[in-house]
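A single protein chain has been removed from this complex, and every other one stays in its place.
Letters A and B name the chains as they come in the text, with residue numbers starting at 1 for each one.
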Amino acid sequence: MIALDGIRKLHLDPVQPPVFDGISLRIAEGETCGLCGPGASGKSLLLKIICGLVRPEHGTVEVAGRDLGLASPDELRSIQSRIGYLFQNNALFDSMTVQENVAFPLRQRLRLGQEALDEQQILARVSESLRGVGLATHAAKMPSQLSGGQRKRVALARAVVARPPLLIYDEPTAGLDPVTTAKIYDLLGTEQKLTKSTTLIVSSDIDALRRFSDRMLMVYRGRLCYDGPSADMDESASPVVRQFVRGELEGPL
Amino acid sequence: MKSQRALTSWAASLRTQATQLGQIAMLVCVGAVRARRPKGELLRQLYQVGNRSLLFVLVTLGFTGMVLVFQSCLQLSRVTGDLSQVGGEFIKYLVHEFGPSLTAMMLATRVGAGIAAEIGSMVVTEQVDALRMCGVEPVEYLLVPRFLATLAMTLLLAVFGVLSAVMMGAFTAHQTFHVPYSVFLDLSKVKLPDVLTGCIKALSYGAAIPIVSGFCGLRTHGGSEGVGWATTRAVVSSSFAVIVLDFLISALALLSWQSM
Partner (left out) sequence: MTRALLTLGMVVLSLCREVGGMALLGFYTFVNLLRGRFDAKELVRNLYKMGVVSVPIVSLTALFTGGTMVIQSGIFVQRFQAYGLLGWGTGYAVLREVGPILIGLMFSGRVGANNAADLGSMVVTEQVDGLRALAIEPIPYLIVPRVLAMMLAMFCLLVLGDAVAIGGGMLFGKLLLGVDYASFYASFVDAIKLWDVTVGLLKGTFFALMIALTSCHYGLSVKGGAVGVGQSVNDAVVAAALLIMVSDDIWTMVLR
């Protein structure tokens, strides 16, 4: 589903070392993958590169068998509309109500001819999605009237509403209490079982992430320093990974 | 050596910016013709651009009309004392030059800054990226309705501006220099080329302002400070675009008049 080869991306600030210096990785169809790393290591940037929102200076990005560097603008758009993306800062549209926000991807897919739904069905899908995140009663509100956690859940509903084959979550549980976190992961799990979609999750809550996904990736200093089963992270050969997983003060980090 | 390198990199960044601006202009024009946008959005933008700027344009153009008439009457009463021509010349001048240009200068600050601020804050809160992820081309989705609305409204507001300036000018001439309204409101000097030049100017400004400020807004990066910077750049660049276009179109009009 996703294939990265030799990705190199320079930092915005030219005096800093490159954010990525040779990252290669493959994620198969239907796989669930967690991505972690220290702050500002480029987790969000890597997700954006995978989606074609940011272009790397070197290397190739393939999604669903298409090289994003070679795709025409129209092709890129149609690939992107098949990815559900939860942004780290939610990126809800300020000028639309919660309901319109969640309906937006469906309406656009309808316009692109990727979906054949009528208005009734769209509304049904939207309220189903909103019910899933427990916000069915907030459909008519504006995003600015919601709390941070509620906004995150609306963004989640918007990401999954079109049932895309590839789902990307950037910090789905940041700033949420433990019970809501558990609920969100439960929701991600049912979504994943239902649609068999490929899922890539970034989270700082590494324990919950390891419980949820079988495979873990870790970026550090521009490289992938871990790529393997979640269970083996504690016994990794790399001291960086061990320290990160155990949350110790002493170590190379 | 060092200055040479700085110059080269400056030229390179200028070229990429010009290319981007050109791409955006292309996308907007193609999008405007393809007409694949939600209906309500255009109306909303028309209202936004028109309603929020109407009073502003009326007031500023009205005061400018007063100043212009006052100055010309003052100068003329010192030289010849014959004020019967002032009204006609003033209206002619207003139609082909001052009306559209000043209206556009005002809209560059009002509308240009608004477009850049709105789009800029959508960029820094990743809403533009979210649009892309829904398979929407942000330039087309965000800029085309604003482009069409500004295009139409610049022309319309220029007409209102001219009317306001004429009214205030006639009032000034009547009050301070006792020029009768019937003498002042002399439309015989306004010829077809004047009206044409005025319309061409208004339409070019109306096209340039949203494209330039949308370009500035889409290039925003870096938090709330970035939005402020983008807004600033939009005001300066779109005002400057108006000044340059004014010069170019005036020169073209002058030259084509001469040859006729």
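Definition applied: a residue touches a chain if its C-beta (ideal position, glycine included) is under 8 Å from a C-beta of that chain, and two chains touch if they have at least 3 such contacts.
Computed from a predicted model, the values in this text were never measured in an experiment.
Peer 1: Quick check: which displayed chains does the absent chain contact?
Peer 2: For the complete complex, the undisplayed chain touches B.
Peer 1: Quick one: say which of B:46, B:86, B:116 or B:139 touches the chain that got left out.
Peer 2: Answering carefully, the residue with contact to the hidden chain is B:116.
Peer 1: Give me the chain B residues in contact with the hidden chain, please.
Peer 2: Against the missing chain, chain B presents residues 56, 59-60, 63-64, 66-68, 70-71, 74-75, 89, 93, 97, 105-106, 108-110, 113-114, 116-118, 120-121, 124-125, 223-232, 235-236, 239-240, 243-244, 246-247, 250-251, 254-255, 258.
Here is the rule we go by: only the chains that are shown with their structure count from here on.
Peer 1: Using the average of all C-alpha atoms in each chain as its centre, how far is it in Å between chain A and chain B?
Peer 2: Once rounded, the distance between the two centres reads 42 Å.
Peer 1: Tell me, which parts of chain A touch chain B in their complex?
Peer 2: Residues of chain A touching chain B: 12, 48, 51, 53, 73, 77-78, 80-81, 83-85, 87-89, 91-94, 104-105, 108-109, 111-112, 114.
Peer 1: Using the touch definition up top, name the residues of chain B that touch chain A in the complex.
Peer 2: 36, 122, 125-127, 129-130, 132-137, 221
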